[in-house]
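Below is a slice of the complex: some chains, not all, each in place.
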Amino acid sequence: MKSYRKELWFHIPTRRAFVNITPEVDEALRESGVVEGICLVNAMHITASVFINDDESGLHQDYEDWLEDLAPHAPISRYRHNRTGEDNGDAHLKRQVMGREVVVAVTNGRLDFGPWEQIFYGEFDGGRRKRVLVKIIGE
Amino acid sequence: MKSYRKELWFHIPTRRAFVNITPEVDEALRESGVVEGICLVNAMHITASVFINDDESGLHQDYEDWLEDLAPHAPISRYRHNRTGEDNGDAHLKRQVMGREVVVAVTNGRLDFGPWEQIFYGEFDGGRRKRVLVKIIGE
């Protein structure tokens, strides 16, 4: 069995953003040499997500509005978590809706995707360096 | 290491539905010959889900009502995504709540399930042919 590990680093200047990381995951898969197996991609931080959906800017704005409606950032006093001095209580909730990780099949050396699947990093508490882990196992 | 790949095809005539696909995943597992490993089952389309829960029709109606409350289909003008000519903005949101994929342990040649676990395909934008991917790795 082969295994391969790579960290992807991000510094999102805004509080929230969605970044298409499919090219970086593709590159990690090429580097791994794995032809058949699976590829785990997960946020290493608990106020960020990795998810698969469409690379369409209107949809991303819909996600932004919807998540802000489900778990508003302000007033920050609405979250007990923020009594610790943080202001990111909302980010911990938004991340649960969008998910921590995706697991993608690897077939014939490629990410085994449907027609529109793209992998995104979802940042909900930006302004600092954060990481995504890519772990590929197979042969 | 063994690996096995199979596509399951669906054509749901209604916009939304939940379909128990456990028998089809069981059959794929038998075909794979894998005895110990893991089984990834994911929607290949971004307006559909694969999830594990109970095969109880009242619960499925509860999911339908709840998801429609969290992310209503109409008016379709409420989603920027629909400006592209689509009317499925809501489906992209509902799918995030229910999830893209499940990963199931394979033990002694069987899906290693608790007492009530069943795998469902969740369709949120039906009326056309769509696919689920089953990828099994192990030995």
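Chains: A and B, in written order; residue numbering restarts at 1 for each.
The criterion applied here is as follows: a residue touches a chain if its C-beta (ideal position, glycine included) is under 8 Å from a C-beta of that chain, and two chains touch if they have at least 3 such contacts.
Quick caveat, the model's predicted, so the values are computed rather than measured.
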With 2 chains placed, the number the full structure-file assembly comprises: 3
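As a convention for this text, only the chains that are shown with their structure count from here on.
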Geometric centre distance via CA averages, chain B-chain A, whole Å: 20
Complex contact set, residues of chain B against chain A: 1, 3, 5, 38, 40, 42-46, 70-71, 79-84, 89, 92-93, 95-97, 99-101, 103, 131, 133, 135, 137
Chain B contact footprint on chain A (complex, rising order): 1, 36-38, 51-54, 56, 58-59, 61-63, 66, 70, 97-99, 102-105, 107, 112-117, 137-139
